[in-house]
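Heads up, one of the protein chains got dropped from this complex, but the rest are sitting where they should.
Labels for the chains are A, B and C, by order of writing; each one numbers its residues from 1.
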Amino acid sequence: MTDTLPTPVPGGLDAQRLREAYRTMRTIRAFEERLHEEFASGDIPGFVHLYAGEEASATGVCMHLDDRDSIASTHRGHGHCIAKGVDVKAMMAEIYGRRTGACQGKGGSMHIADLSKGMLGANGIVGGGPPLICGTALASKQQNTGGVGVAFFGDGASNQGTTLESLNLASVWGLPAIFVAENNGFAEATASAWSVAADNIADRAAGFGIPGVIVDGFDFFAVHEAAGEAIERARGGGGPTLIEVKFTRYYGHFEGDQQSYRLDEVKQARETVDCLKAFRSRVTGTGLLDEAGLESIDGEVFALIDAAVAEAKQAPRPTRSDLETDVYVSY
Amino acid sequence: MTDTLPTPVPGGLDAQRLREAYRTMRTIRAFEERLHEEFASGDIPGFVHLYAGEEASATGVCMHLDDRDSIASTHRGHGHCIAKGVDVKAMMAEIYGRRTGACQGKGGSMHIADLSKGMLGANGIVGGGPPLICGTALASKQQNTGGVGVAFFGDGASNQGTTLESLNLASVWGLPAIFVAENNGFAEATASAWSVAADNIADRAAGFGIPGVIVDGFDFFAVHEAAGEAIERARGGGGPTLIEVKFTRYYGHFEGDQQSYRLDEVKQARETVDCLKAFRSRVTGTGLLDEAGLESIDGEVFALIDAAVAEAKQAPRPTRSDLETDVYVSY
Amino acid sequence: MARTISYREAINEALTQEMERDSSVIVMGEDNAGGAGGSGEQDAWGGVLGVTKGLYHKFPGRVLDTPISESAFIGAAIGAATRGQRPVAELMFIDFMGVCFDQIFNQAAKFRYMFGGKAVTPVVIRTMYGAGLNAAAQHSQSLYPLFTHIPGLKVVLPSNAYEAKGLMTQAVRDDDPVIFCEHKALYDTTADVPEDSYTIPFGEANVVRDGEDVTIVALGRMVHVAEEAAGELATSGISADVLDLRTTSPLDDETILESVASTGRLVVVDESNPRCNVATDVSALVAREAFSSLRAPIEMVTAPHTPVPFSDALEPLYIPDAQRVVNAVKTVMGGQNA
Partner (left out) sequence: MARTISYREAINEALTQEMERDSSVIVMGEDNAGGAGGSGEQDAWGGVLGVTKGLYHKFPGRVLDTPISESAFIGAAIGAATRGQRPVAELMFIDFMGVCFDQIFNQAAKFRYMFGGKAVTPVVIRTMYGAGLNAAAQHSQSLYPLFTHIPGLKVVLPSNAYEAKGLMTQAVRDDDPVIFCEHKALYDTTADVPEDSYTIPFGEANVVRDGEDVTIVALGRMVHVAEEAAGELATSGISADVLDLRTTSPLDDETILESVASTGRLVVVDESNPRCNVATDVSALVAREAFSSLRAPIEMVTAPHTPVPFSDALEPLYIPDAQRVVNAVKTVMGGQNA
């Protein structure tokens, strides 16, 4: 059932929704590029993994979701958070380790979550998310909410036993679960062409009796369409789908990575297939949105990110009295 | 690359080797049927899982192996042990928990091993063996011995992440490893038709870039041929293969299992496709071996099993001084 | 009304009552029903030792068999718990924790803290522990110290059928992740158990025997060993206070310390391996908090630092028994009653 979908027309999305999609992608990009700068300045503690370049995946998938739906993310989770509606200022404050952060500063970049939005958390464990999503999908099924669960994971994570088990479990249980393999070419410094012993991650779907689909991850519309089909099938009781999204990671594995293991694949991607550029030219070319409108979104987004950074830097830090709270509901 | 092989002729095996094959299968069957009786008498401690009905798999594979080759087994390990040349009396003594046992009575049925024979142990953990076999195969490769590693595991174990990861690792590393999925229809009380979300376990091979083969597990010659090809390829540097062997478990999951979850599939299999019967009629039909010769093997085997049980029952038990030894080489 | 039922039945009854009470309670595990996809009976097993038997037919769609994929289905239980279900997942033997530990200790246990207090993960993981059935090194372990170490988990070890029902009911209603450790050699033991639902709170040790000379702290099956020892000690005029911890996390510091404050002597009986276990944990607590009351060294009776041996000649030597507890008590009594 592995198949490459043709690039679709922006069918089904009106101007309003297209603006939303653009705003989401732009917000992710601006968030990440700003973090890239801020990290270099030394103010941000811990590890930071940027999602820049991969915006079409989180956005194309999450456009189909609402609060009854859950997603699980990865160490590279900012994009998924933003696309699922987590508050950008709360995210920024979290990354700065502030008490106003999405997790009161206790989680950090790798653990941003907002359960009220169905965002089950970035995850520091490669392959940590897919089992959890089997559970949220099961809950949706048993509660008859029509909700789905979406597990985002990387090419590296596609070799983790937890991920592979989850494909089987979701299939056996007939769960409304979508597995989005974000193949950005690398797991740390290791190429997916080497670590994934198959031509495509999507080829693994057949071994678990589910459809496997490959999409161009630079093309928002391709992702949107493939995800839409899979999610519709899942909502209708048709079970899980594995979607492989292929693209390139724009920055290093984490901030600070020198990336001597790859040559300048990124430069070319940024120039030729960048998801934001492609989106813009598609929607303006067809006359659906105009440049001015998009630029005003850009302006709003940049202002939001500026404000988020400024507020995060000013925000209070957690204190000793926060250290031992919230380990248990009761103890 | 999933493919069903045609039933081969007994090519490549002379009368001497055929007798060996028969003796191995008969020894396994007799060992297990005797344990079935002895267990009922209450003398045998712990859990016992019988391999009866599956003899063609262990035998057909292990006929190709020698001491430089390793196998990893499962909780249902007696057949693999016997086929890999572990001493039958030492096995029986082990199952009785005696000091003369293969593991001095410390291991029991689920942990019989003989590393000198390349038998890495029965294993109480479902999916425990495949990673280990990646390692023995790696050692063979690095040491240039031409040796291979064979992981036997069940249909249930084919859903365990450790197994799936190992298929990928062996493929990525190009290891001389053979993965033998023994699909006996059930994992405990759960049918493989339900738990394996694909038509065949062998269908999973493609997702890891390796050949997947299905064989009739009641047919010694089919197993022998498929294993021969895979092992030859592996010895020649051609990498791993996944072989799915399909058959039926003759007894319950463990001794004591009432098996209300299945009707009398077993009776039919015993009557129509039993591997020993099929082997006999094949080799006598072609005139390679005669009934009398086979019966004299039977006699020798029964005598061996009788002696093994009698000796095991008489053998000394380990004592307090054995309790804390052999945890470490040095401590 | 109380009747005599088994530990197995008590757990089953607690699950039944909680499933009746609350439709979000669901059960899952390998062969927790049994027979999926087979030609015969569905609910053929009710779990490998029959603990969940019958629930499948009583609660359609709420008892799920699983493939042998502990990471996936334990993780699924955890994920479902974040979305309003109250799953009770079975890790068949505690020994299998190694194939799914990440989901338990890095996911379930940490969500609430990592997410700034915003997650609630009411999952129960039932698991079978302990030696005594000659199940050998990979099916006999007492690994609860590993779970006890982890912040964010609660760890429960019922010592008899009465405890099992009340503690399981509490576990299902509890809003934190609970590791519920059932001793495989206790399933057939019986006790008087009320038919009506009841809970036993976590973190409250049970004083199973009052005494003055020595405190014996025990847990799980070791409570019986401690009681047997106490009975024997009584015949030599030594009176032991025997505490059943019930839960190792939370730990009832207070009851332990009060008892030692009055007896001045402590023996801890723990079936697990001796390093970094509950026996060391309780000993250390007392050595810090009740030092001034202590009149003798603290003794620990545990398994040796070895895997569990298979042979029926060795396993009984491995498991702490009443005689070893008696000896330990006599040691802390300074030999005067030895």
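Assume contacts are C-beta pairs under 8 Å (C-beta built on N, C-alpha and C of every residue); 3 or more make two chains touch, one makes a residue touch a chain.
All values reported here derive from a predicted model rather than from experimental measurement.
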Which displayed chains the unshown chain touches: A, B, C
Among B:Leu120, B:Ile178 or B:Val245, residue touching the chain not depicted: B:Leu120
Residue of C:Glu41, C:Glu212, C:Glu232 or C:Glu289 touching the missing chain in the full complex: C:Glu289
Hidden partner chain, touching residue among B:Ser140, B:Ser158 or B:Thr190: B:Ser140
Per the touch definition above, residue among B:Gly60, B:Gly161 or B:Pro176 touching the missing chain: B:Gly161
Residue of C:Val123, C:Ala137 or C:Val269 in touch with the missing chain, whole complex considered: C:Ala137
Residues of chain A in contact with the chain not shown: 45-47, 97-99, 103, 105-111, 123-127, 156-157, 159-162, 186-197, 258-263, 265, 317-320, 322-324, 327
Touch residues of chain C, complete complex, unshown partner: 71, 95-106, 109-110, 113-114, 136-138, 143, 145-146, 148-152, 248-249, 251, 272-273, 275-281, 283-289, 291-292, 294, 296-300, 304-307, 309-310
Hidden partner chain, residues of chain B it touches: 70, 72, 101-107, 111, 113-116, 120-121, 123-125, 128, 130-140, 142-143, 149, 161-162, 165-166, 168-169, 172-173, 325-331
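What we mean here is this: only the chains that are shown with their structure count from here on.
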Greatest separation from chain B - chain, by CA centre: A
Separation of chain A from chain B, taking each centre as the mean of its C-alpha atoms, in whole Å: 45
Averaged-CA centre spacing for the pair chain C and chain A, given as whole angstrom: 40
Two or more partner chains touched - positions in chain B: 159-162, 194-197
Where chain C touches two or more other chains at once, by residue number: 67, 69, 71-72
